[in-house]
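For this depiction, one protein chain was excluded, whereas all remaining protein chains were kept in their positions.
What follows is subunit A.
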């Protein structure tokens, strides 16, 4: 009998190591796998395909005695949360040992790289264009076009940079991919190297992800002979949210302050150390092996409109069934929050949902029919960003959330533009006045003016998008700002 337990950071943070240790003490061999992404069940224990969760060390004896029916969830692979997903990028989640080259090769690993070596740069880029794959980091820019620019750029040195500085609250797909299927990211980067003629790749991982850093370092060593002459180096961020912005990330890799660079020049032309550079997010690069191995058409068949393929959506915050949900574009926000996510964890009504991290808009349930698609979200003044969904119940104070958006911007601003550096601080002060009931109408007008200035006068998304959470909170939840608030208090 085989005991399988994830070694994903979330499982460990919920006590998976102690559970594994208890099984070992009882003489059972434990295999550490990636996580299935059903976070409310972690630590999830798998015994011959049957799942139990969430398991504490004290439950182990009962499981082995067959008296843990209350934790038994049946066959894991048939669980409704998984059965309704389309897992392309996370096809291996829960199924393989993250650092096993054997498991990786047995599940189709390196097939994409093999194809890439046969067809060469131009054909690789053509496949990527035909797949419709768009950058998963937030902007949704077509990956094939970016690669082609780098491929055609002159330069004796070129680089592939993987942006693994996933700093948005409510997102963890990059982390799970790096911890659970690190070779997939490495293969995607090696294919990118072949496509554009780059010999070296960097993975820039935020320091808040120690487990992902350790896994990627180990995987890069193991995979080195398989991807040679391409080389991959793992670098660690230093706690600056703005370094998720690609030009700031490049400065940071070069050893400078993580200030945002003005564009042009595009990183594709003048990127890392002034050389042509592909900067892609983890999920974008991790989607590449599938496209090369299965064909562009196979990928493009999923999705809606111009949003092709699948999106690993992350269900987070006050949600009953939180975790990773990969699906084709087009599912609605309400389906995600209520049907799949099961509503709030607290059991209270859902009041607000923030989509796309700290720079994303807050949505009220009235907008739950919005389909998950780049264009549909833009149409309702929102953004998909990195696909994180944070649920709040009815105890949330939306004025406090708007205040936090400004505060976060003030803490993380790189300081280059005045509207962002100063505006965020002023914004926070103005919301404080609103909260205390001071000249509500004129202070609301001031906040919206300030937001306009930040939106158009900021160089990057931090200053430019902070207005999204602020203004959406004010627009959709006016009762938390106006005279009703004072009446309620």
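As a convention for this text, a residue touches a chain if its C-beta (ideal position, glycine included) is under 8 Å from a C-beta of that chain, and two chains touch if they have at least 3 such contacts; residues count from 1.
The criterion applied here is as follows: contacts and distances are computed from a predicted model.
Peer 1: Which choice in "ATP synthase subunit E", "(2Fe-2S) ferredoxin domain-containing protein", "GDYXXLXY domain-containing protein" or "Rhodanese domain-containing protein" gives the name that UniProt lists for the one chain left out?
Peer 2: "ATP synthase subunit E"
Peer 1: Among A:143, A:253 or A:460, which one is in touch with the chain left out?
Peer 2: A:253
Peer 1: One chain isn't shown here. Among A:240, A:361, A:434 or A:459, which residue touches it?
Peer 2: A:240
Peer 1: Which of A:276, A:334 or A:388 sits in contact with the chain that's absent?
Peer 2: A:388
Peer 1: Using the document's definition of touch, tell me which of A:74, A:210 or A:305 contacts the absent chain.
Peer 2: Once the missing chain is taken into account, the touching residue is A:210.
Peer 1: Please output the residues of subunit A touching the missing chain, sorted low to high.
Peer 2: Subunit A touches the chain not shown through residues 9-10, 12-14, 39-40, 42, 166-172, 174-176, 207-212, 235-241, 252-259, 273, 314-319, 322-323, 345, 354, 358, 388, 390-393, 396, 401, 404, 408, 411-412, 414.
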